[in-house]
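Let me begin by handing over the structure; questions about it come next.
Removed: one protein chain of the complex. Kept in place: all other protein chains.
In this document, chain identifiers A and B correspond to the written order of the chains, with residue numbering beginning at 1 in each.
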């Protein structure tokens, strides 16, 4: 598997042409940015969380993104209903397990979602992904992490456990699927000083999964696109405030040349 | 009825002088932008949704804006209580039926609000307004829409059904009231790539309704002002991210000259 700049550019064009509806059940902190990032790349965000309308809203969507960043029981119920409806309709589900590991409520909710309605893509940072790995496997994880690539190893275990493509973001982003590991190295450290850019990456995973059959490819497309846009934005920014705005502009203006020139990706079988 | 740039400028000045309190019960995605737009034009936003404080909060407000973008049962109850309190105090109510037609929960909630506590202004896009028209009338609507101005026709039907001024935003905004149709043609297509600018328009309808006796005039003022500010912002922007910020600056700096030079409005009896 080799992923080219052309393939990623084709996916961007597909998002812009099809404007897929991405239904997001996400946290209060990032809703606005997430919606704006989806609009900037060309998708159509919908945000809704009432149980009363989950089936219908999922019914018009091309992807579902569930983000557990500001949980409460009513929202958890809606997440399950939406995920079940998405399963029935066979539209891709992306799970962002924000804060898994920080509290048992989050860890438990994320694990139960994964078990009951397995997502196509799970995207989180290293410690969140680690928290989702079942206990007995984690021991093996520690063994595996003796290798040079601890993150990829942990992601591989979670992938094997639940079948989802696992995407672990960091300086290098690891996307682990059935065909191996995709590493993307775009982005800039200042992006970690803007709240919710991980959540935005997950939302973009939803947009690309809506137009890409292979979820591992979709996740890698999303990570490459937000990373490249982040680098473009950084070059125009004076801090995290202006970075956030220029990132939206960069997503909107992204072209084939940017991707060709800046993409840093490699794949391992 | 002819609406001049002077009248619109007078309304802007009135908002800035009186700083009317606009109580918004709105969706999570746009709360921040909506509050900032109200502050930028000179109004005083208040956001509150607890049933426990609806009467008191409405009691200090000069207008109430209800936006159903991220509904849940507790919020719906608060919307009804706030609307009833606003009716008693005779302050104007603006309804933004976000997503009406997309799910029956939204369509039903918007229709019930309109029936129980008729708003002065309903502002939405064409499909949302269409969803609010009662079934038997919709057939007539289809007839009417054989005319060149389908949106105005549908808006006219809803206006006749419920008495509210109906404002349908799009490339041309149609404001339909008892005295006829006002068309405003300001704004820029890039504004559709920023989340919640429709919601912001509804919030501005509330601010202008607080200082303008005629709700049709108030809605047209709001649409002209956000459209002109949007064009000014577009000229300074590189994409939807910077557009959003420059729009707030433009609302804050808007002057008589801008309106005189840029206003595109026409009225039909």
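Methods note: contacts are C-beta pairs under 8 Å (C-beta built on N, C-alpha and C of every residue); 3 or more make two chains touch, one makes a residue touch a chain.
Note that the coordinates shown come from a computational prediction; the quantities given were computed from them, not determined experimentally.
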item: Chain not shown: contacting residue from B:3, B:71, B:250 or B:265; value: B:250
item: Touching residue (missing chain; options A:71, A:129, A:151 or A:181); value: A:71
item: Subunit A residues touching the omitted chain (full complex); value: 27-30, 32-33, 69-73, 99, 102-106, 192-196, 237-242, 244-245
item: Missing-chain contacts mapped onto subunit B; value: 28, 31-32, 35-36, 39-40, 45-50, 52-53, 56-57, 60, 74, 244-253
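In this text, only the chains that are shown with their structure count from here on.
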item: Rounded Å distance, subunit A centre to subunit B centre (Cα mean); value: 34
